[in-house]
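The other protein chains are all here in position, but one chain of the complex has been omitted.
Going in written order, the chains are labelled A and B, and every chain counts its residues from 1.
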């Protein structure tokens, strides 16, 4: 047990976001761009999307965090991500990477591995299949070798292999890094019924990283508060279209309604 | 009269989608990407957007259906569509094509005709103007020659010319192919007040094709269930912003509320 009161920490992080209004530079996929911008605003941060190689580095250097998402990747976008990532790194701007669809095609797996290799990623967030595909892609380390179905084993293997904090999201979210493992018990199955729910979780991590603090803790706090907003948005069992609008409402209301129900434990 | 009970067939198709959760590979326009992904999830299928030439073929080969939409076409996207389409064809994956804006510019008309010429399209879906423009583009066959305003004549001419099943959507949707003509009487005028309603109809057709069965019947079932969800979402006469969210809610509720009110007849 760490003895940390995660609800208090989450409230403090949200207050820092509200005070600083950090600029979050997203290079994300075209399916979820609008949702990612709106969830960033709802958390009290300021989103900017800048994809052109001509400006990616300049924008990243201004940002409080850089969020990279390969959901609809192109060669030009990888280039922009590398330029932005290097500029972020030079300024100490934290970087979160979402390897959407890693494992589904070689292009996605290889692109995610290239970004992990060339940039000092702060937090890697994906589902079990995506992170497992990245870990399993090496010659020495198949998915079976890292525990298969267990998100703790997958997150741990990825953290060890890539030297980054890793968040594997699912029914329970697991965040691993620096010898620490945190489990986040917030969330709702309706998140799986809308597109972009994972990408918004990644955005949340970027925002909490911009608020400062230890990456593993900040990632867990981001997932806990986002998951708590999802629980509230799911009250009354709405359809997914209504849930999607209410999720943004509830993220925006976190400061007012409080985050006492954040459920995170140190394992 | 065919004697088919279309409501029963629609329920069976939805059940097959729920059981198989087919992957639907969309290469669609940037206006509607999010809506198309969410409606695919709402129908119980799994959407993936993959546009890069580097991965389009690999993704299409994994899919249960490929849905192509030229609403914000670029040269690179045509290339990706051709690569994906050839990979789909090689695996017997059905392909639905939405020629958004055909007739408005030469680039759109020519691109749609090229896709029809080079790929074994399973179903072509558009409005009367778009399909009419494709039929009328040949030297032998002007719009007047194929019946002008009558969607049955336009659909029939396109089916004959391109050798594909054709769905012409409007107040009444007409699906023609293989000597059969089905008329779908579901839908609501609010669909015309939101962007992406046609593109979501195309997505629905892709999903029903992935569930297996005759293309003409599957296309009609897709349009009937989608139109029924629209009727339910329009209850109480909401504004278009609210209708858009409820439409996704009602598509997701089709399995639970049933599809007895699907109105399709064989002409």
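Going forward, a residue touches a chain if its C-beta (ideal position, glycine included) is under 8 Å from a C-beta of that chain, and two chains touch if they have at least 3 such contacts.
This structure is a prediction, so every number in the text was calculated from the model and none was measured.
The residue from A:17, A:50 or A:228 that touches the chain not shown here is A:50.
Contact between chain A and the absent chain runs through residues 30, 33-34, 37-38, 41-42, 47-52, 54-55, 58-59, 62, 76, 244-250, 252-253. Contact between chain B and the unshown chain involves residues 29-32, 34-35, 71-75, 101, 104-108, 193-196, 238-242, 244-245.
The definition used in the following text is that only the chains that are shown with their structure count from here on.
Once the centre of each chain is set as its mean CA position, chain A and chain B turn out to be 34 Å apart.
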